[in-house]
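Below is one structure, written out as structure tokens; comments come after it.
For subunit A:
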Amino acid sequence: MTFLDELSRFLGSENVRAQILANLLDHCYLALLPLVFGAVLAIAAGWLGRGRRRVRGVLFVLSNLLYTIPSLALFMVIPGIIGTKFTSSANVVVGLTVYTTALLVRPVLDALDAVPPHVVASATALGYRPARRFFAVELPLAVPVLAAGVRVASVSNISLVSVGALIGTGGLGVLFTDGFQRVYFAPIVVGIVLTLLLALVVDLLLVALRRSLTPWDRAAPGKAEVSAA
Partner candidate 1 sequence: MIPELVDWVSDPANWQGTDGVPARVLQHAGYVALALLIAAAIAVPLGLFVGHTRRGAVVLVGSGNAIRALPTLGLVTFLFLLFTDSFVAALIGLVVLGVPPILAGTYAGIQAVDHDVVDAAEGMGMRGGQRLWRIEVPIALPLILGGVRNAVLQLVATAAVAAYVGLGGLGRYLFDGLANFDYGEVTAGAILTALLAVILDLVIAAVQRALVPKGVRIATAGRRAAGPAATEEVVA
Partner candidate 2 sequence: MGIEFRGVTKKYPDGTVAVDDLSLTVEDGTITVLVGPSGCGKTTSLRMINRMIEPTAGTVLLDGQDIRESDPAVLRRGIGYVIQHAGLFPHRTVLGNVATVPLLSGWDRRKARQRAAELLETVGLPAELGRRYPAQLSGGQQQRVGVARALAADAPVLLMDEPFSAVDPVVRQGLQDELLRLQARLGKTIVFVTHDIDEAIRLGDKVAVLRVGGRLAQYGTPADVLRHPVDDFVAGFVGKDRGYRGLSFLSAEGVRVEDVPTIRVGSAPDVVEPHWRLAVNDEGEPRGWLPPDSTVDGELAESDLVAGGSLYRQGDPIRGALDAALSSPAGLGVVVDEGGKAIGVVTAHQVLDVIEGHPEGVGGA
């Protein structure tokens, strides 16, 4: 039997297709929820650390350290820290939130510190209070870097969710453990292809989102290409 026959037989079953769809949806929320949490936490860290050298230093060291921890190990240490069950999907969500935050803290802080002082000063002069100024002026100017970081994190999260299958959470990773246990190529190949497609689609959506959020920055990518050439 050729691989294509195997594949069409595997996908021919309605049960299997329904199951794959369920896995795909699980995968989406397991990967994307941490993206949102991570972005919010990184912005909060940016608010805390902006302009404060020592807080910045601590945040950098901490995020470097957390980012170093291998995913599987992180998923398995979390239950010991927050008291969840070993097989809970919360472990994956928390773990990926940690990675996303760790990845975004540095660019967000750098971006906030790169907002020109005269922009902040003129916003203050216009009568913005600090909190409102942060959301109305400083944060929007940090969106391009934040978006770049979120794109990297989304690709990495989508790839890492599969590892969660090893501790029994859902997602496309289930197709890998399934294929491994049944010595069956079809689910593994379907899983890999769907993961890559999902990463691609989410990336395109993030690019579109970023463009709609930063209309003033539309010329920037073109400029970057020119200077890179």
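In this section, contacts are C-beta pairs under 8 Å (C-beta built on N, C-alpha and C of every residue); 3 or more make two chains touch, one makes a residue touch a chain; residues count from 1.
If you want to know what made the cut, all candidates are chains of the complex that A comes from, given by their letters.
Computed from a predicted model, the values in this text were never measured in an experiment.
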Touching candidate - 1 or 2 - for subunit A as found in this complex: 1
Residues of subunit A defined as touching candidate 1 within the complex: 65, 67-77, 79-80, 83, 86, 155-156, 158-163, 165-167, 172-173, 175-177, 179-180, 183-185, 188-189, 191-192, 195-196, 199-200
